[in-house]
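Before I ask anything, here is the structure I am working with.
Yeah, one chain of the complex is gone here, protein chain that is, but the others are all in their spots.
And now, chain A:
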């Protein structure tokens, strides 16, 4: 078991945790840093200050109470649907791949892909907003065509690690995949 620190594409530190349960079962967990209290303060204060300015001119107290509601609901939605705490990839040779991402609120989304559906795991390049980035993805086999690819499942979609981290995960995934084919 080891814990290494890398960067994601916007330069924020992330940590990669590789656990080797056995020779054909490995788990990779990429954790992103927790929400900083400073950032929460900045967002809350800016919403409240804006609400106070509106209140100053309109003298309507509903503005202030709605500002409080907006910040509370916004924070809840953010930690429940947006903020991913860690993403993990569990590769079990001859069985399949399990991809799960757990949100800051504790919600967890898990998908499992059987080995028979998996064609390969590759690192690919894509245009993402105003950048061109590398990402790791699983190629799914097309059942009708033995050499075709039916679709692609992107891994570590919200943490977006940089190439050096992806290469590390890619190499150990390939070790397992090559043994079971």
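To be clear about the criterion, contacts are C-beta pairs under 8 Å (C-beta built on N, C-alpha and C of every residue); 3 or more make two chains touch, one makes a residue touch a chain; residues count from 1.
Definition applied: contacts and distances are computed from a predicted model.
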| Which of the following names does UniProt give to the chain that is not shown: "WD repeat-containing protein 75-like isoform X1", "ferroxidase", "Exosome complex exonuclease RRP44" or "Phosphatidylinositol N-acetylglucosaminyltransferase subunit A"? | "Phosphatidylinositol N-acetylglucosaminyltransferase subunit A"
| field | Omitted-chain contact residue, chosen from A:132, A:149 or A:180 | value | A:132
| request: Could I get the residues of chain A that touch the absent chain, sorted low to high? | output: 7, 9-11, 124-127, 130-134, 162-164
